[in-house]
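Left out: one protein chain. Kept in place: all the others.
Entry: chain A
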Amino acid sequence: MTDDKDVLRDVWFGRIPTCFTLYQDEITEREAEPYYLLLPRVSYLTLVTDKVKKHFQKVMRQEDISEMWFEYEGTPLKWHYPIGLLFDLLASSSALPWNITVHFKSFPEKDLLHCPSKDAVEAHFMSCVKEADALKHKSQVINEMQKKDHKQLWMGLQNDRFDQFWAINRKLMEYPAEENGFRYIPFKIYQTETEKWRGEKIERKGDTCSTAPLLVKLETGQTVD
């Protein structure tokens, strides 16, 4: 794991330069300037856009403001997908900055989950971690951790603290020396056409772990043993 430290840091500190523009039909008391922000790829939109909300709400009346949501070229952005994933799925072939439109009205109930507070983001994130550990360690590692460890993992993400996060996450990425890897490797695969994800678990056979069974499954829809 220590050999990969540079890679881990590069992944963690990945940023996407983004330009937030208020939707033209929103009612404002004066013109709203666009707002520029470097978004962390590993984080979630509703976690890192407080400044965006403050910026636009300054030019709006309270009665015209309800839950903020984002859209890129007509596609509502699911806050529960990591930012880097959203960018890679929807905008990676476009020129930077990533141009996101900000809305405060007409929340698209069919496309987006509501995000009532940061607690919702925390709950979602921790559920994803638990789901992954169910496959990697039969939930043993995550369940043996104390509540404060879970909290540290979350705070590390929320506050962009690499060392704080990885002090806990490295335990989730370890396996006993006698094994040669996790029993199952959790994958989430996102398809651009339908923008749905498929979860797969890769069974480790023998000493090597191959992604070949996974690839076959995607192409033919059949399981390969």
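Convention: contacts are C-beta pairs under 8 Å (C-beta built on N, C-alpha and C of every residue); 3 or more make two chains touch, one makes a residue touch a chain; residues count from 1.
Keep in mind that, in the parts below, contacts and distances are computed from a predicted model.
Participant: Between "Ubiquinone biosynthesis O-methyltransferase, mitochondrial", "Vacuolar protein sorting-associated protein 26B", "Ubiquitin-like protein ATG12" or "Guanine nucleotide-binding protein subunit gamma", which matches the UniProt record of the unshown chain?
Facilitator: Going by its UniProt entry, the chain not pictured is "Ubiquitin-like protein ATG12".
Participant: Going by the contact rule already stated, which one of A:57, A:99 or A:139 would touch the omitted chain in the full complex?
Facilitator: Residue touching the absent chain, from the options given: A:139.
Participant: Which listed residue (A:27, A:113 or A:173) would be found touching the missing chain in the intact complex?
Facilitator: Answering carefully, the residue with contact to the hidden chain is A:113.
Participant: Residues on chain A that touch the omitted chain in the whole complex?
Facilitator: Chain A touches the chain not shown through residues 78, 80, 113, 123-124, 126-128, 130-131, 134-135, 139, 142-143, 186, 196-201, 222-223.
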